[in-house]
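The complex appears here minus one protein chain, its other protein chains still in place.
Here is subunit A:
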Amino acid sequence: MTLTVTAPAAVTDRRSARAFVDTHVVPYADDYDRNGRVPEDLLRQVAAAGLWAPFLPVESGGAGMDLVTLGEVHEEVGRGCSSLRSLLTVHTMVAWTVQRWGTPGQRERWEPALAAGEALGAFCLSEPGAGSDTAAITTTAVEHGDGWLLNGVKKWTTGGQRADLFLVFARTGASIGAFLVPRYAPGVQVRPIDDMLGTRASMLAEISFQDVALGPDALLGPSGFTAGMVLTGTLDLGRYSVAAGSVGIVQACLEASAAYAAHRRVGGRPLAEQPLIQAKLSDMVTDARAARLLLAEAGRLKDAGESSTIMATWIAKYFASTAAARHAAEAVQIHGANGCSPDYPVARLYRDAKVMEIIEGSNEIQRITIAGQAERETTR
């Protein structure tokens, strides 16, 4: 594997993101997948391109990027490598939450490091016994002196093997609060989880917190009834990023399949001339566009501060993730045995796409939420 040495140009829009991904990510993504990690070299390139948290304000080292553009950038990253996109997703969730809910002191402490990628963030909600059912988490934060004492175990933490700052959701009596926990706080233990089905290079971990003493400034956002809003907002942004990454997977499936079908010959003709194959390709084209529009609409509503962005994001993520899983399966089909081999990227896309249907609200939870809203709005 050749490591790139040229310093990347700043990523400011879809075009520059596409160029970055084509140069620094696409040629190596299968290696990352096989090695089970995104290398430090690439993490540095991402930092040099200003990609970690470009939506943060300029004063903090961000670029004040709007969320429509951020969605486009995450789509491009997802087209190249879902593991890197996953790392970007959880980092985005942490950085956005600090910006949205942090006190001036918290923002000053963390934003510059998060913008520069000097501190990488990870999101800790799921536990061995609680995934979709977030109300079932058992990690607790109890008041301790003027701060907090954290106890519990988090599982499936994307980037957990590498992250410097964990955003941990824990019970505080009747509600759930968000806590900023530095990796090296005494009592934090990180156990790598390797060999996942998909996003294999995203460095998952199980993290245990044993009597971790935190200062009063560890709590992010309000406590009490609105503490749940911190989680809702964090997940909303994560869902937006996963929706974007899923659009990227559909696009990658399309590009790989169209190229393959143009060259592979059956019965003396290119595969691309077979009506059954054309049907698959046309569905990829259509779904990629439809998913991209749903994503852009969710982003537009976010930039406008419209509350309807939350449902728009659920819908975009539901549509894009199911489309990704469907088309990744068809992309493997179009490639035949080659699609099952390590010589083409579609096997990786297929495995990564399945993960999109589970993370940030599984398909079932998305359907329940979307239908619940439809029911509320139409029943009188």
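One rule holds in what follows: contacts are C-beta pairs under 8 Å (C-beta built on N, C-alpha and C of every residue); 3 or more make two chains touch, one makes a residue touch a chain; residues count from 1.
The rule is short, and it goes like this: contacts and distances are computed from a predicted model.
Colleague: Which of the following is the UniProt-recorded protein name of the chain this complex doesn't show: "Amidohydrolase", "Acyl carrier protein", "Ribose transport system permease protein" or "ATP-binding cassette domain-containing protein"?
Modeller: Going by UniProt, the chain not displayed is called "Acyl carrier protein".
Colleague: Where the complex has a chain not shown, which of A:Gln210, A:Thr232, A:Ser282 or A:Ser341 is the residue touching it?
Modeller: A:Thr232
Colleague: Could you tell which one of A:Tyr28, A:Trp101, A:Phe209 or A:Tyr350 touches the chain left off the display?
Modeller: A:Trp101
Colleague: Check each of A:Gly221, A:Gly238 or A:Gly339 against the chain that is not shown and name the one that touches it.
Modeller: Among A:Gly221, A:Gly238 or A:Gly339, only A:Gly221 touches the chain that is not shown.
Colleague: Over the whole complex, note the residues of subunit A touching the chain we left out.
Modeller: 101, 103, 221-222, 224-226, 228-229, 231-233, 236, 304-310, 369, 376-380
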